[in-house]
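Only one protein chain is missing; all other protein chains are in place.
Should a chain be cited, it is by its letter among A, B and C, assigned in written order, with residues numbered from 1 in that chain.
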Amino acid sequence: MSEYLIKNGFVFDPTQKINGDVKDVAIQDGKIVDKVAKPKVIDAKGMTVMAGALDIHAHVAGPKVNIGRIFRPEDKLFNETPRKGMMRSEGGFSIPTTYRTGYAYARMGYTTVMEAAMPPLFARHVHEEIRDTPIIDEGAYPVFGNNWFVLEYLKNREIENTAAYIAWLLRVTRGFAVKLVNPGGTEAWGWGLNCLQVTDPVPYFDITPEEIIKGLIEANEYLGLPHSIHLHGNNLGNPGNYTTTLDTLKLAEGYKAKNNFGRDVVMHHTHIQFHSYGGTKWADFESKAKEVADYVNRQKNISIDVGFVTLDETTTMTADGPFEHHLTELNHLKWANADVELETAAGVVPYIYSPDIFVSGVQWAVGLEIALFSKDMMRCHLTTDHPNAGPFTRYPRVLKWLMSQKARDEQIKAFKASDKVVSQSQIAEIDRELTLFEVAQMTRAGPAKVLGLSHMYGGLKPGLDADVAVYDFNPEKEHKPDEIEKAFSHVKFLWKTGTPIITDGEIISHGNKRTLWVNPKVNENPQVMRDIHDKFLKFYTVTEKNYEVTGKHFIPNPFVIEVDATR
Amino acid sequence: MQTVTLIPIAQPGLRLEVDNISPDKFAGKTAEQIAALHVYEGNTQHTMGKFFRVEGESGATAADTRIVIKGDATRLKYIGMRMTAGEILVENSTDMYTGAWMQGGKIHVKGNVDAFAATGMKGGELLIDGNAGNYLGAAYRGDWRGMQSGTIRVAGNVGSDMGYFMNGGTIIVGGNADVHVATHAEGNGKIIIKGSAKSKVGGQMVGGEIYIFGGVDVMMPTYVYRRDVDLEVDGTKAKFALFEGDTAERHPKRKGEVVYGKLYLKY
Amino acid sequence: MPKIQLNLITGRTIQQGVAIEGGKEKPRYREACGIIELDPSDFEKLGAWRNTNVRVTSAHGSVVVKAIDATQGPHPGLGWIPMGPWANSVVNPNTYSTGMPTFKGTPVEVEPASNEPVLLGIELVQRYCRGDKK
Partner (left out) sequence: MTKTITDVICPFCGTLCDDIEVVVSDDGKKIVEVMNACAIGYEKFHHSQATDRATRPRMQQADGSYKEVSYDEAVEYTAQMFAKSKKTLMYGWSSTNCEAQSVGHEIAEICGSVVDNTATVCHGTTLIAVQDVGIPSCTLGEIKNRADRILFWGCNPAHAHPRHMSRYSIFPRGFFTGKGQHSRKVVVVDPRPTDTSKMADYYFQVEQGRDYELLQAFRAALKHEWLPDVVAGIPKERIYEGADMLKAGRFGIIFFGMGVTQTLSKNHNIDAAIMLTKDLNEYTKFNIMPMRGHYNVTGSGEVLGWQFGFPYAVDISRGFARYNPGDTTSNDLLMRGDVDSVFVIASDPGAHFPWTSVKKISELPSVAVDPHFTPTTEICKLHVPVAFVGIEVGGNAYRMDNVPIDTRKVVDPPEGMLTDEQFLEKVLHRVKELKGVH
């Protein structure tokens, strides 16, 4: 019987509307409980207590992440740390090794992370990296938006077959949710082409991004999966793309969430910062964060994560193959591309968001504006689309900017083209400073609800998993901006499902890390099974029998979420 | 300027990593404190004192600290790594990474240096009386930012891949160069070879200048003869044939003019 | 004794692949890799019979192999020894600080050596490790 009592902390838990009250939190056998008999007592007086945080979108495990690691030795230069006690050696800044990834999330109070894009054919690779990432629970989103089965079924509006295929693929890849990346555009990239608008036809397949997105919303709700579709829309990163984004978000209108996981949204649009740009070219580049945030505020059935730009040298990576080619044409830095048969593609390019470059400054402003214009922080989540807009290790710095206007003003002053950044954005006029309650919504309660995991994560209600973070941060005191960043960079204490991971700032355990996946049951569907068999015979280069991820050597500690979608 | 002298009293079984031999690390330390600094032989951490007798005093800052290494230094890696100021004099030859990532100050090696000397050099001066190994003044693996600034002078010959991804600074070679000179160079670095070069000279070069006095055995096919020019190069007045390339690469425009890598061959 | 200068390259052959999986201690490995493939024109210059032994010498070492007709050619001036201990007795070990020895493009001299034996792979390696390689 392992029992802990965290006493006298300032507790922030939106799931219970607890807003900084001084309360005790009790842990027993991995769960939050009302009271405990003989606990080990931790005095959190003057400290901030929250549930463990969730990252709803980060590229932390899998083929393109590893391309990034392998092709950027310079990203490791002078930042490696040696093995210490039971802790493995760490390395890498923008694309850290799996061990540093687990440790770094834990240090910030994060206990659950979702790998944002899993190419199904590479599922084994993704799971091997997840296995070697200590402490944090992880799930992975297989990509569907350019998958030949999906394109062919949806061309004929076959929702039930699409759903049956999704159910099969989630099971054989041990996947968590339905991810779309540049729907249709990445298949077009197979021929060096793209789909920039939701109405652009996909070469050969005679379907549009619009039809793919709506069809997958319908299939996702047919299955009643925990998470909604997780969408990276078309036309990412281009001046004037906010209209494409609004066209994309509108596709969710009229759909209602159907699931048993307490999820209300039918579409999660990810790293929306990259999709909220005005202007016609880089010269007149401007923020359209207000337009996008206002629409999201009105539309209760969609959620977003931001993808804050952190102004670092980082490594961009996405299944949006054509975008990465576009990027390497712009910055002339090394380019990796990885097209995947029948399924998807990926690209990787290093990128420097320089405070000396006006566009980087505006991108920084767009991210912060999206959050600061958002009215419902349960539907607006903190991400950097790691590592695309910046490494996840910068979350505390982002919090500093979100919680302190002073911090924002200091950064604005530091820009070389400060005036132009101000004139092309609204960031300088915003005086909103996020509260810790709102931070807990953005990083805990919100993502947990949208992922359909609020029965496990995101709060401190008795019965939830005992993922608890204690920060050395007194909300009643005044803080200099950098003190905010410092406090959230390194938890004082952390529990993962009741196991002490960090005490007095030191990592003492690798915990009991789990791999989350969703196993939907659907009616027998002989046609889809025939189609699968046929495609493996004719077009795949691995056999059907060699496709499914099985065995402890890939997933030593699975946590399966069963969904019954039989009719 | 104060001088610290290191006299080898023992040789390591493996190569010895002496990144702590740098004016920045020695500054403000007594001989005893310097002798207590760490050096690494594989997985084993030793004190400097185990391999060197330390004599003299360091200055208060790197700038007024001078280090003299006597005796056999051929198994010492990383001498002067990342130094920002001050001086190092090596009376014989050194192993790899001499002056790697140095930012300022001066290193003078009276013998030869092995590969990767002045990797990612940002500034300062590296003087080599003997020969230099491969990858002199080159970028670290994967980095597109090679030698940025500073000066390297080699009296003898250099190995392959000199000035790999060079962005700035000057390298002057008294003798001959092995294959691949200034590959991927961009910006305005300058390489002068008083002897001859082999093949693959200026391959994939976007910008910068190469001057060769003694000829090239096989020219890159992607260099185009432009014209003859009279120049004074490091004290030598002569007529040079100007070639531009690498025509396979993209080339930026400056004031409407396309900027090429320039290869000057002395007649 | 006539000697010819060649540019030596090495690499895989399917016979080499089969032989390494069939057992490198076996004579079959020697038959597959203890050979040098010469262009007919180079055979003429050398004045040696097909399928007789020759000594191949470079600045880095020397080895006796059986000279056979080029199976994939013509390649006048190029000599081919399948990758293995025989080739590695003479290739240029210089890595140019890339980690990769220069396995292809080693200048060699080839001379008839019909009375010298071609050693078995393991024999050859053990010989030069014990230092009794000239």
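As a convention for this text, a residue touches a chain if its C-beta (ideal position, glycine included) is under 8 Å from a C-beta of that chain, and two chains touch if they have at least 3 such contacts.
Since the structure is predicted, the reported quantities are computational estimates derived from the model, not experimental observations.
Peer 1: Out of all the chains shown, which come into contact with the hidden one?
Peer 2: A, B, C
Peer 1: Decide which residue listed in A:35, A:300, A:334 or A:480 touches the omitted chain of the complex.
Peer 2: From the options A:35, A:300, A:334 or A:480, the contact with the absent chain belongs to A:334.
Peer 1: Given the full complex, what residues of chain C touch the hidden partner chain?
Peer 2: The list for chain C reads 7, 9-14, 17-18, 20-25, 60-61, 70, 72-75, 78, 80, 83-85, 88-89, 91-93, 95-105, 121-122, 124-126, 128-131, 133.
Peer 1: Residues on chain A that touch the omitted chain in the whole complex?
Peer 2: So the residues of chain A touching the unseen chain are 61, 63, 65-66, 69-73, 75-76, 80-83, 85-86, 88-92, 95, 97-99, 121-122, 124-125, 128-129, 132, 148, 189-192, 204, 325, 328, 334-342, 345, 348-349, 538-543, 545-546, 550-551, 553-554.
Peer 1: For chain B, which positions touch the chain that isn't shown here?
Peer 2: Against the left-out chain, chain B lists 13-15, 17, 40-44, 96-97, 115-116, 134-135, 140-142, 144, 165, 179-180, 183-184, 199-200, 203-204, 218, 220-222, 224, 246-249.
Just so we're on the same page, only the chains that are shown with their structure count from here on.
Peer 1: What kind of graph do the touching chains make: line, ring, star, complete, other?
Peer 2: Looks like a simple chain-to-chain line, open at both ends.
Peer 1: So, comparing C-alpha centroids, which chain is the farthest one from chain C?
Peer 2: A
Peer 1: Averaging only over C-alpha atoms, locate the centres of chain A and chain B and give their separation in whole Å.
Peer 2: Centres of chain A and chain B (C-alpha means) sit 44 Å apart.
Peer 1: Hey, how far is the Cα centre of chain B from the one of chain C, in Å?
Peer 2: Averaging C-alpha atoms per chain gives centres 39 Å apart.
Peer 1: How many angstrom lie between the centres of chain A and chain C, each centre taken as the mean Cα position?
Peer 2: Result: the chain centres lie 57 Å from each other.
Peer 1: Which chain B residues reach two or more other chains?
Peer 2: none
Peer 1: For chain A, write out the residues touching at least two other chains, lowest number first.
Peer 2: Residue numbers touching two or more other chains: none in chain A.
Peer 1: Please give the residue numbers of chain B that touch chain A in the complex, ascending.
Peer 2: 140-144, 250
Peer 1: Quick check: in the complex, which residue numbers of chain C touch chain B?
Peer 2: 96-97
Peer 1: For the complex, which residues does chain A have touching chain B?
Peer 2: Going by the criterion above, the answer is residues 71-75, 77, 332-334.
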